[in-house]
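In this view, the complex is presented without one of its protein chains, the others remaining in place.
Entry: chain A
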Amino acid sequence: MKGSDNIEAILLHNLYDPLLYYTDETPPTLQNWLATDYTVSEDKKTYTFSLREDAAFHNGDPVTASDVKYSFQRMMDMQQGFSWMWSGLLDPENVEATNEHTVKMTTNEVFAPFPYTLPFFFIVNENEVSGNAKSDGQFGEHGDYGTEWLEDNDAGSGPYTLTKRDRKQQIVIGRNTDWWGSFPDGNVYESVTTEMVQESATVAGMMKEGAEMSDQWLPLKTYEELDGVDGVSVSAKATFNPFYIYMHTQREPLNDVHVRKAISFAFDSETALNDVMSGDSNHLNGPLPSAMWSHTNDLPTYERDLEKAKAELEKSDYSASDIDLTYTYVSGLSTEQNMGLLLQSNLQELGATVSVEKAPWTKITQMCTSKDTTPDMMAVYLSFSYADPDTFLYPAWHSSSHGSWTSAAWYENDEVDSLLTEGRQTIGKENRIPIYQQAQKRIAEDAPALFVMNQATRNAIADSVKGFQDNGIIGYRQSFQRFYQG
């Protein structure tokens, strides 16, 4: 399983257990899960985890250190799913099972966010997976690493077990009554069915007819409609879904900081939040969403002010008529399109021209691989990985990330580079906060993007469903062991 789509994320969070897991709060912090505790060595590179002794896989096998080692080896050999988080950082040979319930992991360098990545490392049953691997796979002696078998079976220790998986139709999971963890008191869900329904009108119909929870991908209008239905409420929470409009800082005229500031002052973010969106998304103040720790409000901000915009333009080497830009958005995403049209009309008042162009996502990712083909301005929802500021800042603003859609501004600032590197290498949240605050400040001063909004994530939920939590982690909203019927 790659964990890269929603269904797989739901399965991972319910069928498998990681060593550490996130708490319900926003921003989430870490809690022990399969590990009862862990220690960090003096050189900050070796983490030693003690595993719980009462955890067992669904077939009854105990969860051991050897399973952890195998799970890591398997993931890194396959190079899929979340393996990018540890690629180059932790080599499989540096994961050791020192005894049945102790695992030692030694990273190649000091990487402070490491523990925050571990909730994405799910442990599989070594015996079961290797016993069911197809011999003629692409991974040598490991065959297919059990990939095919795992499509219809599970080898986890999590709160639920896989009952049925009908591709494209539904998945059914049943409660694991032998789970080591605890379910809430009350009427917990013995079985949960996830139906795959692609058409929003059909989802709305099903919610009205008694379905208990929708996903987060319905059109805004459908949520508004569902919010008015008896027995259904819509949860809307802005967590970690920042929307940027990148400006290509290495192409004229956007390589001039004053031009970028002029555009920032000209853009009407109030209209963006209230009219393009329905008003329940947050203003994004700088590069980090306010839900993330280390976020600061002590940054230069760019409220709409045409006079200031003109003044900035005066300071630049360009006149308004020199500014002729393209804004590129992902085909089919109407929010991104409307943001582009708003930007177009805002800049028109300044005398500048913007052409709004769409492209398929696959094309956009390809365009961003080169400085020459990256669009002048580009709309992006920055994706969220682990609950650490590094997840947003490093891929977007560190110059070593260039060539990826996450860093479409081609931003280069030595001070920011060294701050972001330092942030990765400094252990302890309290020590890292000032570093990231300083980095945010420097980035905001350079205005390499319009930091438009932090979009609310919505789910429609039946009133009978209790225990819903949204801490911003994909798949976590649907980890059903926290749910019960009220």
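Simple rule for what comes next: contacts are C-beta pairs under 8 Å (C-beta built on N, C-alpha and C of every residue); 3 or more make two chains touch, one makes a residue touch a chain; residues count from 1.
In this text, contacts and distances are computed from a predicted model.
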UniProt protein name of the chain not shown, from "Formate hydrogenlyase subunit 7", "ABC transporter permease", "NAD(P)/FAD-dependent oxidoreductase" or "Lactate utilization protein C": "ABC transporter permease"
Contact residue for the chain not shown (choose from A:S404, A:S464 or A:Q485): A:S404
Selected from A:K363, A:K429, A:K466 or A:R482 as touching the chain missing from the view: A:K363
Missing-chain contacts mapped onto chain A: 2, 4, 79-81, 83-85, 87-88, 138, 147-148, 151, 166-170, 195-199, 201-202, 205-206, 208-209, 360, 362-363, 365-366, 383, 385, 395, 404-406
